[in-house]
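Note that one protein chain of the assembly has been removed; the remaining protein chains are unaltered in position.
Take a look at subunit A:
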Amino acid sequence: MAARVLSFYLLLFLSIAQLGVSLYEDQVGLMDWHQRYIGKVKHAVFHTQRSGRKRVMVSTEQNVIASLDLRHGDIFWRRVLGANDSVDGIELALGKYVISLSSAGGTLRAWNLPDGQMVWETSLQGSKPSKAFLLVPTNLKVDKDNLVLAFGGGCLVAVSSIDGEMLWKKDFAAESLEVQQVVQSPGSDVIYVLGFVGSTQFDIYQINGKNGEVIHHETSNYAGGFSRNTLIVSDDMLVALDVTGSILITVNFQGGKVRIDVKPISDLVGYYSGQVELLALRLGRMFALKAHQHIALISVTNEGKLEVAEKVNSAAAISDALPFSEGQLAVARVHHEDNKVQLTVKLGNDWSTNLLDETVKIDGQRGLVQKVFINNYIRTDRSHGFRALVVMEDHSLLLVQQGEIVWTREDGLASVLDVTTTELPVEKDGVSVSKVEQNLFDWLKGHVLKLKGTLMLATPDDMVAIQAMRLKSSEKSKMTRDHNGFRKLLIVLTQARKLYALHTGDGRIIWSLLIGSLRKSDACGHPVGLRVYPWQVPHHHAMDENPSVLVVGRCQLSQDAPGILSFVDAYTGSEIESSGPVHDVLQVIPLPFTDSTEQRLHLLIDTKQRGHLYPRSREALGIFQQKSSNIYWYSIETGNGIIRGYAIKGSCIHEDSDDFCFEPRDLWSVVFPGESEKIISTATPKLNEVVHTQAKVMAEQDLMYKYISKNLLFVATASPKASHGIGSATPEEASLVVYLIDTVTGRVFYRMTHQGCQAPVHAVFSENWVIYHYFNLRAHRYEMSVIEIYDQSRADNKDVLKLVVGKHNLTVPTSSYSRPEIVAKSQSYFFTHSVKAITVTLTAKGITSKQLLIGTIGDQVLALDKRYLDPRRSLNPSQAEKEEGVIPLTDSLPVIPQSYLTHALKVEGLRDVITVPAKLESTTLVFAYGVDLFFTRLAPSRTYDSLTEDFSYALLLLTIVALVAAIVVTWIWSERKELQEKWR
């Protein structure tokens, strides 16, 4: 009995030891990599005083405020604001603070310049949504305290830059003034607030910057009406467009008197068509007007006359004016010429003078220049030099100085939309001998070093060498397929419509492609990328054929915009083919069939629910028509709360149809009552998931048959009030209902209500279970629930004899129309964290136990064993259950600090986590993306099928050699002794 107890505890200990996936300090970076990004820069402020580190402060469209090293482009510090906290402007104050205005003028923060610590934060309560401006006047002082002026929510607020205390506040929304600009008159404390009342009245307020009192108020009217696109030109003049967008209105408010001049745009730029846009740039006594594919730079003379200084192609970018010496302004203009980029810095006061004219060669895959920021420095010969920070079309950031690109940041990778993976090329013959020899020598040297480490003989220098060797192992970053399937290519589609191929070994970019068919054109105004799918995965011809991916995009954001399809070679990164604009694309359904060239068949569903088959070949059509009677699809209409199921009716009947278009047939619909339920989340099993077995063996050799179907849909609905943020509903009003629906027949298998629970819901579906995460209002805690489904109609397959002989129906193909009997088991637990994403580990054969990967609110990835979410957990599990590994029930799920995959790192702005099986059954690859990228390798049940990388082959070899030597020696010795024995 004692032995039994002992063995049980041993088992328990082993099982607990297995739950952690922790790693040692020196293993960091061995199989994981982490890349930090900031996103597309929208504001930049340089900080380049003579002494100290030169840096540039940027804010980005991913709501990041960062300080970058101007020499290398590294991040000194970085703060990622919340998803709804977009930055309106950043400025420097007092030479030591970075002031940021965010949330449409709602929040003002000061960050310490050297280290990014937040110094103060002030919440500005506006009365009405409006534009937001941040103004840090240099000379506006109240008792040695510099003021920061922030406009947002219809109020102008002055805040002390030392502690963020609000000094005065002026509400303009009360006077129904739509403020367009807030400017400081140079050299005085007067602040001008300019805006419109209604569409025809123009108001100017002169405000004393020290106390917020109105000094002067002027009103004037323009009968034609103002367009809302306005900008300031200089300290005493404003330029606006009229409602029709064809007349330029200049408002001169010098000395408090308002004078309005009108000039038709065609008088200035000649013939044009389309929309006219005033560019939001501060160019001194100039402004930029974008019309008819051109940008016209118009200067204002001292007499108030308008003159066109220059007309450039609209593919150019112009910087704000930079005052660099006594009253002189520099303006940078960047435009493309052939393959090169021309950077010209001109004198703002005299457009004909070029301060700088450089040609820079920039990679064509970066697209057009989007934005440019300039900064000046004094050269050794006391002349002025300029450096330019350039934002490209692919969101990358470049620093150009003296005609060279000093550094580049690939910040497009901060906005990943979708990810897929492909295998690397197979290793081919013809590896040079010298390389092998060198490798052999390195290999031997490495192993000797490792052996020294194992035997504790290594010096500290050796230890450093060992660590460096482990981190820079060439094995993991090779460009060929490996035996274990750890090396793959991650094909990543970003918001900038650029496709990147990243190597899983070290995260380097293998190739990148700005997808040509997804670029702005006359046919497509605002193209967007949507998804990327594996298109062709060659197995039979893996040696001589390259895999390819399908990129699906749209011409506009709206759902009925025409779609664009692009096929890209995954090894070379070149676009093989593209089609578009084609029909609109609502959904893409990869079908489980491939044609003879191993291209996967895809069904693209348009807004009329018609199916379009790709690839467009006779062969694919033949395959599809053969199987079309068993192909179904469904659409979720969140607005009306309906899920509809469709099947194929026949070929399309409208006039411009082709053979590859199919009409839908309405099969079923599930209608949720709109007043009590709103669809908030769904989950389906992954198409590529492999399930090893259909049976679940429980304690006492009991058997349950899992109900495994890829055609299941998990839907979570919540009462309309409970579908918003936490706190919007009381526990009595809130309820959460979960459904399991068969998507072929529309049958609802299971329905459960959680009273007093609400959104957000994150769910994951795998094998025969669903796990979902939601908020319990009654308990004031997050909860996670699990539903496991079993097939009752197979449950009587328990006769051993029949199973031995093979007389059972367990492997017969099943149909959803056979009405399977389902039994569901469910259990709920509390969970500490709120969650951004949930996924589950996938392995090659599905044998390895599963772990949930949870993207926590702290931007980390947490691994949680599925055994904690087992409906069979009970308070006192029986002996047999304990031996089986059922964990005693606890009310909350444990968060084991060692099981954070991201260990000490943060994947800022985490959006999703994906897993890809490696060839090695025990191992899965994990890729988490947000503003940062993180990749690691995970073995949920440890690497039971391979030796660890730390395994010392040299030690093994040494042991074998020693043993063989010992055998030989003892054999000779015994022979000799025997001979002596015989002679005696």
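Criterion: contacts are C-beta pairs under 8 Å (C-beta built on N, C-alpha and C of every residue); 3 or more make two chains touch, one makes a residue touch a chain; residues count from 1.
Basically, contacts and distances are computed from a predicted model.
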Hidden subunit of the complex - UniProt protein name among "Phosphatidylinositol glycan anchor biosynthesis, class T", "Nuclear cap-binding protein subunit 2", "ER membrane protein complex subunit 4" or "SWR1-complex protein 4": "ER membrane protein complex subunit 4"
From the listed residues A:L703, A:M752 or A:A779, report the one that touches the chain absent from this view. A:L703
In the complete assembly, which of A:G52, A:P323, A:P592 or A:P673 touches the absent chain? A:P592
Which of A:D350, A:D799, A:E821 or A:E978 touches the missing chain? It is A:D799
Just name the one of A:S596, A:S815, A:T832 or A:S974 that touches the chain not displayed here. A:S815
Listed in rising order, the subunit A residues that touch the chain left out are 1, 3-4, 7-8, 530-531, 552, 559, 585-592, 603, 605, 627, 630-636, 638, 645, 682, 684, 687, 691-695, 697, 701-703, 706, 708-711, 743-744, 797-800, 803-804, 808, 810-817
